[in-house]
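Here the complex is missing a single protein chain, while all its other protein chains stay put.
Now for subunit A:
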Amino acid sequence: MSRQESSTNEGRKFKRGDEDEDDEEDGKGREAWERTYADERSWESLQEDESGLLRPIDNKTLYHAQYRRRLRTSTTTRIQKGLIRYLYIVIDLSRAAGETDYKPSRMVVVARQVEAFIREFFDQNPLSQIGLLTLKDGVANSLTDLGGSPESHIKALMGKLTSSGDASLQNGLDLVHSHLNQMPTYGHREVLILYSSLNTCDPSDIMETIQKCKASKIRCSVIGLSAELYICKYLCQETGGSYYVAVDEHHLKELVFEHAPPPPAIAEFAIANLIKMGFPQRAAEGVISICSCHKEAKVGGGYTCPRCKARICDLPTECQICGLTLVSSPHLARSYHHLFPITPFDDVAPSVSSDPRYLAKNCFGCQQTLLNPGNMPGSRVCCPKCKQYFCLDCDIYIHESLHNCPGCESFRHSKSNGTVEG
């Protein structure tokens, strides 16, 4: 696969296809200010309407279609999800990560996406843990160990952004394997590799390492930034992960964020188990005590481990003294929407909505009018359960962030199911 939007300096080096020919001619004599326009391709966000006027592309229906596709793939059936995940993010900081086809450079773009991903990940998987690893100069370095604090990961990542040497996939996998192998079996072990290089420089047979990962049930996924590599594809196939190559920054973000929602729980990957957890209470205000995590005296706030009474600053965590997993009930509740997803809304065909008296005029959620200018019924969706109509924006918000159907929630669920009327 090649990148569509590969930069102009590459275009200068290689002969590309015919349609790039004139692009290339221009590239030679371009000033910096001209290049910014050429790189942003601002004309692509415009389209011509029937009367020949330029107007911005109607993104709304486009976004909505994209979202429907996502929805269909993710919540077709109620499946068990792997809610407790141990994920290592392996970041390639070899020479190739310094390439500037992504602006300002591959590693900066990757770091930015990883930062956003870490926050999103902990928002969606509050009981999971992340660790960071870098590949550089032929060796793998552990940047952070598995932990549940987004800030410490992001801080460590941002401090180490230099690229040099070669990347070694095998060394990275070996290190991940040694870390993940000691994690409890009820957790899902995963690796996400962001690979910039086009080669791997390994000390021995990488196939053995891949088999080792497979045996330890580590799900390896790779997102490439340059071109498809057979070894990455093989690795993902063997371990049940996914392999994609990003074409541009936007695509990269999409690919990275696909890993944020919990994966389906696969019985042979993680054994169901009961985990002992503590629900610490908030310590009284104004009490001075020494916290076990920073070894500092602190006033007020904090939580007390119910088993050993040690003081902890933040949840969720593992008690430093007795090793009990400590969470609060909202942390658990944050994951419940993965288990009870709301049904996708149905599109309402324009032919059905021909009788304007019958249809609601406003979106049930936000009261925005559902009529197009000229009193024609606009595009809308309908909840199959409560039969309320929603606008497209609300549809996306409800399924992606709220996870409640306002219509179903605001009518008492009768035992004689489904007779409620708006």
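By our rule, contacts are C-beta pairs under 8 Å (C-beta built on N, C-alpha and C of every residue); 3 or more make two chains touch, one makes a residue touch a chain; residues count from 1.
We take it that contacts and distances are computed from a predicted model.
The chain that is not shown carries the UniProt protein name "General transcription and DNA repair factor IIH subunit TFB4", picked from "Glutamyl-tRNA(Gln) amidotransferase subunit A, mitochondrial", "Sec63 Brl domain-containing protein", "Ubiquitin-like protein ATG12" or "General transcription and DNA repair factor IIH subunit TFB4". From the options A:Gly172, A:Pro263 or A:Pro280, the residue with contact to the chain not on display is A:Pro280.
Across the entire complex, the residue among A:Asp145, A:Glu228 or A:Asp347 in touch with the chain not shown is A:Asp145. Residue positions on subunit A in contact with the hidden chain: 80-81, 83-84, 123, 127, 144-147, 151-152, 155-156, 179, 182, 184-187, 265, 270-282, 284-285, 293-294, 296, 306-307, 322-325, 327-330, 332-337, 339-340, 363-368, 393-394, 397-398, 401-406, 409-412, 414, 416, 420, in rising order.
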